[in-house]
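Every protein chain of the complex appears in place save one, which is left out.
== chain A ==
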Amino acid sequence: MAAFTVARRELAGYFATPVAYVFIVIFLMMAGALTFTLGGFFARGQADLGPFFTFVPWLFLFLVPALTMRLWAEERRLGTIELLLTLPLPQWQAVLGKFLAAWAFCAIALVLTFPLVLTVNYLGNPDNGVIAAGYLGCLLVAGAFLAIGASMSAMTKNQVIAFVLAVAVCFVFAVAGSPIITEFLSQRLPVLAEVARAVSITERFNSLTRGVIALRDVVFFASFMGFFLFLNAVVIDHRKAD
């Protein structure tokens, strides 16, 4: 499938520039530092990765848009979008290919946090099923943020704008289910409070980190990504030549 060819090229492109190394190093350093300091990994006296999983979505909130901001913006700047979209592949495959590359990259970054898993297994007897579910949750959150970031990148030639828009939109979905927002809404617009709870990424992520892999949550993430990738394809189709 052409999407995999596009993904292969993109993924190699990450490692051809310092982007990949900076991303991975910063992610690993911050994830480690936050887990052991703010997260109180040792002080809690519990053999799990709870503190780590608490911080991953917030790290992704800033790092994932940094990854996606160049997805389409860079193609526009270089003019290669014209090359890519005049090759004989359906446009949706180009969209999917770029997304898959970025997602695979996030998966690599997550795999590299394995020393945490080793540490917690050395120190105690954690439930590794819960940890696996937590990692699945991280991957799904990364996918959701990537899909948002990719569609924001499609809208502009300017990478800074793409980054800021993506952070803003990701933030909205990250905090939509938080008590501050839902209480505020339920007092004034009760209908919207339900909507906010329903589209919240954080709530679903939290239940995954508790080890609950509910089909409805997985379906939610899949359709969330599907929606934003569809948006991405529509934007590219309408604005590719601008």
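The rule is short, and it goes like this: a contact is a pair of C-beta atoms (placed from the backbone, for glycine too) under 8 Å apart; a residue touches a chain by one contact, two chains touch by 3 or more; residues count from 1.
Everything that follows uses one rule, which is that contacts and distances are computed from a predicted model.
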Name under which UniProt lists the unshown chain, selected from "Chemotaxis protein CheA", "Cytochrome c oxidase subunit 2", "Beta-hydroxyacyl-ACP dehydratase" or "ABC transporter ATP-binding protein": "ABC transporter ATP-binding protein"
Among A:22, A:38, A:87 or A:168, residue touching the chain not depicted: A:87
Where the unshown chain meets chain A, residue by residue: 2, 5-6, 9, 12-13, 16-17, 78-80, 82-83, 85-90, 240-241
